[in-house]
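Every protein chain but one is kept in place in this view of the complex.
Chain IDs A, B and C follow the sequence of writing; residue 1 opens each chain.
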């Protein structure tokens, strides 16, 4: 299937469905026409085409009703590829369509207070009871949990074996009794995330994704898709966080000093070199030469954002803050807020989605081929690990 | 014994010995009067007094013939305290007097090509043969080996036990057959150091310092004294390497830029804060509160010297060098040479006398109490270690 | 002159630390910062029982006749606790402004019966003392606005420098408007005077006042950095990941060793600035310590991982204090710029570029 075939499909679809009609009907029809994600199999929102062709579809359908990439992010970016890879036919048919149309929102129940960087040490238990599993534990850093219908969930089903081997992956029904969602307040004042307490939550066995004990492998698929998604958006020269800093710099000449000027020029160069390497990475991906550079983009962006937002607060000599109110926020409104907010929020960039420490380990071992450290937890049953 | 007593001793000594007479005779007499190092025992150059009182002696004898602190550095700073701590009475009487007067120069045979940071893994073998030991191996980074009469030497006497337990410490006769000294050229062009090849060198057992197999403990005494000696000299504000940079900065206004100016001001602040912490450390030592800060001085100075000398080359926009000639140098003539030399020589500051990496480990574990890493070499016989 | 702590200073530290441990644990600070940040009960005890409010005031004026060294130790402890009390604003800045006048108010300040604030922007510096101030005096009355005033929320009386003269205005005669502040534990306010009745107290060398404030702020920054470093050390020794304490990973160890070297130097710089509060010493202490406090607080947050990003963990209070203090009384860049002429490191003016 090539670009012309795809264009033809889109044209046929548009001939039969009016973009000005009911939004949801239109999206459902688009899914059924295989134009949701063309590289997925036929019947599951795709056409079995190559992934690059999705760009053609997006271009052709740019003026039609769109899905909500922000609110549906976890579902689209993490749950869907995992369900596609490990789900039963029945699971794929049940979950993918409403996931894509946005009728059902997804969230992710992975991290725990005691299992952050070392996710595989997680303690949320799932115990089999006939055709059901009973889940007890606490998850944290869950965004969107309060309007999610489903969650992807990793649990420990066997504490007697080493930590990577005793995990099982589920789809969790967020409406099930025993699921409690509490907003988690951050240092910015607001709550983007939640804590999720699971108490005697019963999940039927057909919500299991992959084999019992194979949860680590399933979770790796999810996480691989997460890391590709972070830090990949193209920016223009002097754009992104730098643009916010430059606006202030140009508007307030009375605050400029030589010290700040030299530091800003250095940051400008770093931002531009980082932007260029992102552009080069996208060229590589487009040319089908993925290359290892992707692993580092998040690291570089986190450092740069933190330096720039810290600079911004200092430059503005701003002792104020815009709003400490404890409220639930749906999105990160980075540019709609003040320098103080940006400074604090950017601190999370080196923690969320893999800490910079873990990412440096990954670069060192997987990209540079450096030997791993002596491991003390490889062959120890999970229940005997020090914690 | 107090300050007045010491002054009296010095006065009596001066009454009997003319500083204008034979230099060596004067120094020998000073040693015999216990005024070499007053905190050493009587009969061994000292008076069993407290260490602070040495300052009084130095002040009172400032205008008399002096020993050569540079050339005798290893003997005075490392060999002497070790001999005092572990030597037999006979060894102390034999070695300490000519060591102090400078009649016999000492060097240090510790590091090996395969044993740098991990000194305890050293491979130079000493095998017992009746009342003698036969030594074979290669040492490196030995300063002053070419005019040394004696060396302090660590050898492996038992390869069958874990590495720290199979070491034995000797005084090595540098005139013995089988000792070969070769100058080791550095990146600066010159050779401050030597490689020393030991081939079938026979040392009598009475040159052994400490027990057989106890060499690691003896070497720790030596190294502790080395680290105290490094980076402890008082400087004035804007002195040291900074002074060399500032001279150039003031003399060549046409080379100044805002970039360089801001960087120089930052380095000036770092240099001053570092200098103040050195001054505070000396106050603590004088007040008998040693404190852990000493462990860090060498780290701070190495970083600062490297940054300053790198800045200096860039500021001078100097593409030249003063002299690449391969020649033996007795001392580090840091300030008599050009910026390029200082830049290259300062690179050694974070390697010699304990790398900055090892010093950070020491600070982290001994000062901050952080747990050590998992060790894979603790209980393995030396001969079975991977290398 | 010594860079060490005296026995008297160590005793003072012990008293302050014990009181703060009892009355001002981090959880209590978090709880109060959104309703009424300033803890005036605690301040009453510090001033009345320990006598910290009068440290800089001579005995004959009702104070303790101590000096910057003692005040520095108090600030180290207050920094370690991010204690929301007006010591720096009342007992250092306002008191120092008033000292040359030997005004009777000093006695009341010393006893802690009244609390003052210097109506100057906390973002002003010894080099730009007027930043944020626009107040004029007319016939014994003041009119105008000062932005970014620290400690105004806790003050009974405002000391207002206008054209080299110092005026005292009852807080009730001014409008003090507190907005949200980056530093939750030392919020700033806009102070507005509209023909407010003012008492002339005497002359005021505002740059000198702010310089002493900057000298002592370096001690507070040291305290902030110390708490952050110690708390992080404690956390990484306890927190396990990959079946090892996080603090046994070498990359973490080396970063903490480097931070410790920074803090050791911050201690020396802070003590030097209180032993000799000259322009050079103060500029060095601020240029170094402000950055160290921010760096250590930022690393503390990072090394706490996710928990450090939560409101319930106190590390954010320290980060916000550190970052605000970087701006307060001159940024590190301002202090470095001042050193250029103070120590003879001239800029490129007259040279190329």
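Simple rule for what comes next: a residue touches a chain if its C-beta (ideal position, glycine included) is under 8 Å from a C-beta of that chain, and two chains touch if they have at least 3 such contacts.
Because the structure is a prediction, the values reported are computed rather than measured.
Taking the complete complex into account, the chain left out of view touches A, B, C. Residue B:118 is the one among B:25, B:42 or B:118 that touches the chain not shown.
The hidden chain makes contact, of the residues A:42, A:283, A:323 or A:384, with A:283. By the touch definition given at the top, chain B reaches the unshown chain through residues 111, 113, 116-118, 121, 140-141, 184-187, 189, 257-260, 306, 310, 313-314, 317-324, 326, 340, 343-344, 347-348, 350-351, 355-357, 360, 373, 375-377, 380, 385-387. Residues of chain A in contact with the chain left out of this view: 237-238, 246, 249-250, 253-258, 260-262, 264-266, 268-270, 272-274, 276-277, 279-280, 283-284, 287, 289, 293, 296, 299-300, 357, 359-361, 363-365, 367-374. Interface residues of chain C facing the missing partner chain: 128, 249-254, 337, 352-353.
Note that only the chains that are shown with their structure count from here on.
Fitting chain A to chain B on Cα positions gives a rotation angle of 180°, stated in steps of 5.
Here the CA centre of chain B is 43 Å from the CA centre of chain C. Chain centres here are Cα averages; for chain A and chain C they lie 41 Å apart. Chain A and chain B have centres, each the mean of its CA atoms, that are 54 Å apart. In chain C, the residues that reach two or more other chains under the touch definition are 244, 249, 252, 333, 336-337, 347.
Touching two or more other chains at once are residues 258, 261-262, 373-374 of chain B.
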